[in-house]
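First comes the structure, then the notes that go with it.
Note that one protein chain is taken out, while the other chains of the complex remain in position.
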Amino acid sequence: MLAAAAVLFLLVVGLFLTTVFVPHFGRRVTQGQWIIYGGIALPLPLLALLTFFAFWQGEYLLRGAGPPPDDIYRVEAHGTMWSWQFSYPDAPGKAPTQDVLHVPAARTVEIAVTSGDVIHSFWIPRLGGKIDAVPGHVNYLRLRADHPGRYGGVCSEYCGTGHAGMRFEVEAFEDAASAAESESKERK
Amino acid sequence: MTERHEQKLSPVALHHALEEVWGTKPGWRRLATINHNVVGKRFMLTALIFFAIGGLLAMLIRVQLASSESVFMDADQYAQVFTMHGSIMMFLFAIPFFEGLTIYLLPKLLGTRDLAFPRMSAYGYWCYLFGGSILIAALVGGVAPDSGWFMYTPLSSSTYAPGINSDVWLLGITFVEISALSAAIEIIVTILKLRAAGMSLDRMPIFAWYMLVVATMMLVGFPPLILGSILLELERAFDLPFFDPTHGGDPLLWQHLFWLFGHPEVYIIFLPAAGAISTILPVFASTPLAGYRIIVAALVSMAFLSFGLWVHHMYTTGIPHVALSFFSAASALVAVPTAIQIFAWLATISHGRPRFSIPMLHIFGFFFVFVIGGLTGVMLAMVPFDWQAHDTHFVVAHLHYVLVGGFVFPMMAAAYYWLPHITGRQPVQHLSQAAFWMIFIGFNVTFFMMHLTGLRGMPRRVFEYPRESGWETLNFISSLGSFVMAMGFALLALDFILLFRFGRRYHRNPWKAGTLEWAMPTPPASYNFASLPSVDRRADQLDPNMLGAQLAAGEGYLGFLRDDRMELLAVNIVSGEPEHVVRFPRQSYLPLLTAVATGGVFGSLLLKLYWLTPLAFIAVVLLFLCWTPDTGEKRDMHSLPIGNHVEVPPHLEAERPPSWWAMILAIVADATSYISLLFGGLFLWVSAPNWPPAVTVEIAIAPCVVIAVLLMLSALCSHRATPAGQHASRYLLICALTQAASTVGFVWLSLTSVPDPSQHAVAATVFIVFVYAGLHCGLSAVLGGYGLWRIRNGYVSARRNLDLRISNLWQEYSTIIGGASLVFPALLASLANGSAP
Partner (left out) sequence: MTVPPLIALIASFALWSLIFILFYAAQATGCHLVGGDNAMRMSDPYILRGVLSLCVAVASVAMLLLFLKSLRLRRQQPQQAETTSSFFSELATYVWAAALFATPFCFGGVAWLTLCGT
């Protein structure tokens, strides 16, 4: 997409400069042809392809960017001014955490995002798209951390003076055992 | 009265005679001027001052972001600064600036003497000035709006923003929007009715097509925002919970209403600038614009498509993918009309003999910057990409590439192109080049980097970022660039000032253009044309030098003064044949006074002096009624000579004069907001949490039937009264009384059918629908009374029944609104009760 955009940009600006500075450039193409080729024939197929591809990609991301998700790990993210509480319905007994989200790696995670006050937006830049936390609504986001590790998260919808500081962290674990381990470490 | 013009005046004598009536008077009486030359320049100058303020705020933002963990501003100050920067740039700079340019230019391009409703232009200007001043005063006082330029609820609602800040935005901006709406109506009517004789629609200069489309978009784009602002203000002031999820409201409703306005807004800003390019570029290419027809078709398509993509600002709010796909596809499609225009411009250059000069340099800037903005726009239109880039600095980069590329650069080209027209002087071009390159390079350095910071995950609207984020270098470069750009703008301002002081005088038509605005002496006289032109070909291929001389000699239409009145020619909408003479009201202080009273309405709401609001509102209505005596005539004139042996009736005796069309357009705008309100109610039923409501709305049938009968009776009487026959007064009286009774009925309904509008959104919606209908019926009653008064004072005859016809339009419309407002609440109430999952 970026490369195509760069090519199109160079094309248009290049054409502008040549038509201005090279006399008679482009005279042989009629005005109608300029408009039909450049204004319709060029962008329309590109846009159609891009749109179709984007829909397809969108569906893929909605599934959580992985194989069909039959084995989903559910968590809940609740945003309030200005922190995130995470709870784990699929891990009974696991205590809720604040500003740290524990997820298994290499598994599709479904995050139910809610808000307790104003609109926030849940975003882990390196793992995928964002979803708003809208008071009164539950929004779902499916993600997948292919590798274990720590990922930074932010709130990306302006939510008041604490907005810039409304960050959180995601820890993706290899398996359940190391998750429990880390948790016990954190308790200490 | 018909003798005076028979003997022909010399050009100089004609000039003095016209100037006496049209010209702005010195001293305090300047405040009474309604001349479009003056009002247009005031608009532009005021907008530039706001641009400077907004630019200053932008520099504060860049200083803050230059380093990580900066302590220059705290979070609260930063919030006010970015909110005000965005709001000022969008509402107080971009829109008013092109409005001013259009007010100044449009009558000249069309070959007429002023806009259709000069007093409304003046009133609009004062509203703009006062509304804008409220915002700036709040900024100085440290209580500026601070929830971002799109004021998302609940952050902007009273729970989380208890101060006056959000009220300032809602009321100040709505106040300013009055001027946008009145300008929209005025521009449409002017383009449709006040053109040069013979200028059929296909002969209009292309700029007029652009503005016709833009103004129509404004007409249906602004009402949803105004409605949303009113609803939010009602929620803040009186706890009517339209957007409060705990009481059956929905924050997403605000987003829909805002972006239903907000996206078309972007095209509303871009298209006038594109229109300027389509006007300027062919002149420098020394050839007519290529693809005039396909450009017009592209504009029409673009106008519609641009209303079908507002949700691309809401991709991350949890709307299902299918719904997003509608908007995403429309967003992709809207790129095609833009591409058509770009290639039409390229075709024009390639088939001409291009000259390069300062305006072309800025057009180059436009091509370079806007194309990047357009391409990133297409990227953002793609849902998955937007999920990543939404609300990051990538979007900030995109929007500035579009707005600066698509508005500021073309407007600088336009300024260099038309400043000679305004000042009568040509630029000397020492600083112009340097100023351009500094702005251009500074701009790209500033904003190109933001694409990268955005892609690296920097959210927008953060006042600080951690040192280890890796965004610091890029931000620092951005800030450096912005200082270069700011110096460039300072240089540009200096260049303009030098032009005013030391520019070379020139004879006529310095750019060798073919449009009518150059067929007059520059700087222009208040009345533009000493006599009005008639055109026989597309009005961008004329010979201004020859035409100018002929018109100054009084050889066109209306080259004389009659009864010391301002007069101009109205034509058939399609063919451009002369239809009637429009006789303007005289200059007056009423626009200013009415704007002050309107300020009283907004000010009292802002300061929570609610007892004052109805009084101020009544004052506004009364003042508007005072506008009318000057538009009446106490005798039939049948037909008036307009020169060249042509006679046409005066507008009061014409079938569809400008004021009739203005009422139609006002109704269109009002209907848009009413329909938005009804859809809002249905939207809440579908989407909002906490439905079905615990409260029940019970609407008694009997009073509804009574009101319905009254409304029908009043519509019938209004219809009967309109021909101004014998019993007109009697019918009007019944109409006014029945409408007044309906008003009372709606007030009664609004008080009794809902237990307490603050309990649940359904109650609040029903309440507001009733109030809305009540207001309309009330206004109908006032118009009925007005008609009676006009008849009594001899302003009305069977030929001069325009007042009655215009009132009739409104009365029938409010009957429809009243009927719908009786049905809809019942519908919503039954949906609400039946909607248990």
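The chains carry the letters A and B, assigned in the order they are written, with residues numbered from 1 in each.
Keep in mind that, in the parts below, contacts are C-beta pairs under 8 Å (C-beta built on N, C-alpha and C of every residue); 3 or more make two chains touch, one makes a residue touch a chain.
This is a predicted model, so every value here is computed, not measured.
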{"item": "Chain not shown, its touching partners among those shown", "value": "A, B"}
{"item": "Contact partner of the left-out chain, one of A:15, A:62 or A:118", "value": "A:62"}
{"item": "Option from B:34, B:47 or B:329 whose C-beta touches the chain left out", "value": "B:329"}
{"item": "Hidden partner chain, touching residue among B:74, B:202 or B:698", "value": "B:202"}
{"item": "Contact footprint on chain B, counting only the chain that is left out", "value": "200-202, 293-294, 296-298, 300-301, 303-305, 307-308, 318-323, 325-326, 329-330, 333, 336, 573-575, 682-683, 686-687, 837"}
{"item": "Sites on chain A contacted by the missing partner chain, in the whole complex", "value": "48, 51, 55, 58-59, 62, 131, 138-141"}
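To be clear about the criterion, only the chains that are shown with their structure count from here on.
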{"item": "Interface residues, chain A side, partner chain B - complex", "value": "1, 5, 8-9, 12-13, 15-17, 19-21, 23, 25-27, 29, 31-32, 34-35, 37-40, 42-44, 47-48, 50-51, 54-55, 57-59, 61-62, 81, 117-119, 121, 123, 125-126, 128-132, 134-137, 139-140, 152, 154-164, 167"}
{"item": "Chain B to chain A touching residues, read off their complex", "value": "74-76, 79, 147-148, 152, 154-155, 159-160, 245-246, 250-252, 290-291, 294, 298, 316-318, 321, 324-325, 328-329, 332-333, 335-336, 339-344, 346-351, 353-354, 356, 360, 364, 367-368, 371-372, 375-376, 378-379, 382-385, 387-388, 390-392, 456-457, 459-466, 688-690"}
